[in-house]
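One protein chain is absent from this view; the other protein chains keep their places.
Coming up: subunit A.
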Amino acid sequence: MSSFNSIASLEEARRVAIFGGTHGNEMSGVTLVNLWVKNGAEIQRKGVETKPFITNPKAVEKCARYVDTDLNRAFTPENLSAPRGDNQPYEVQRAQEINRIFGPKGSPDAYDVIFDLHNTTSNMGCTLILESSKDHFNLQMMNYIKKAIAPSSCLVLLNEHPLLKYSTSRSIAKHPVGLEVGPQPQGVLRSNIFEAMRVILKHALDFIELFNEGMEFPSCTVEVFRVLERIDYPRDANGNIIAMVHPNLQDCDWEPLNPGDPMFQTFDGKTIRFQGSGTVYPTFINEAAYYEKQQAFVTTRRESLVASSIRKV
């Protein structure tokens, strides 16, 4: 537990990267990064080197999530330390290359902040994804962003679950930040989604500039949704899905799901109800990419995290 009175002194965030196309069919990030590679004026901030970067160009070319394997699961210690070779899956080679440019992961040379831009088919609105409840810099940034865009909302998803946590492209940085905006179909570019992501990044970069200039951010409370478990579709003995997300649950990301509430509907119209022991907050409901990952939605619980006061060293 951090003391409310002490101020955490942190290094300036000098090197920032913005990743798009980690999934090649999530169009907001692909479009924004391509725009900024051509003309980066919008993302420049005093004292910060901001690098926009397309992480999975072959997947972007094909407008597919990935070519051989999901890049956003590929940054495992095994993959990153494996010897280089052309026989590796494309995304493993990419992960090693990205680790060379923006890492090495876990070392003092790694980039300070990486924003990884994603879209989802789920009705999640604007979501910031946090990988550690103890990253006070990120917590303060997320608090700043939430306040800046109010009354529009931006929720924080915390995935610190030892089994469900995964090795993301952004995990190379000292402060990894996931930006997930939906709903948007894969391969489609919607104006409202594109502009929402752009605005969030603007505020995030403003925060970094203010921090680097010496502004102190007092202790604050940040509401987060902590990932609890993954719920799969009901399946038959051959692994085929036998029901769909129920119409009452569809599009209800972040709303309470109580025991007994409709959860799935079979193809012949029967309702399957949620059997949990208490209320949960589901999210990533009916994300296209997660059918193959055996996930219909994840459950979360609401928590308040306290961020220490922070100031640059």
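Going forward, a residue touches a chain if its C-beta (ideal position, glycine included) is under 8 Å from a C-beta of that chain, and two chains touch if they have at least 3 such contacts; residues count from 1.
One rule holds for everything that comes next: contacts and distances are computed from a predicted model.
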Point to revise | Protein that the absent chain corresponds to, by UniProt name, given "N-acyl-aromatic-L-amino acid amidohydrolase", "ESCRT-II complex vps25 subunit", "Probable cytosolic iron-sulfur protein assembly protein 1" or "Cytochrome b-245 light chain" | key: "N-acyl-aromatic-L-amino acid amidohydrolase"
Exercise for review: Would you indicate which residue among A:22, A:265, A:283 or A:300 is in contact with the undisplayed chain?
Suggested key: A:265
Check your understanding: Hey, which of A:72, A:93 or A:121 is the one touching the hidden chain?
Key -> A:121
Revision key, fill the gap. Checked against the full complex, the residue among A:35, A:67, A:148 or A:228 that touches the missing chain is A:35
Study note, to complete from the structure: Note that subunit A touches the chain not displayed via residues 31, 34-35, 64, 121, 183-192, 194, 240-241, 244-247, 250, 265, 267-269, 286, 288-289, 291
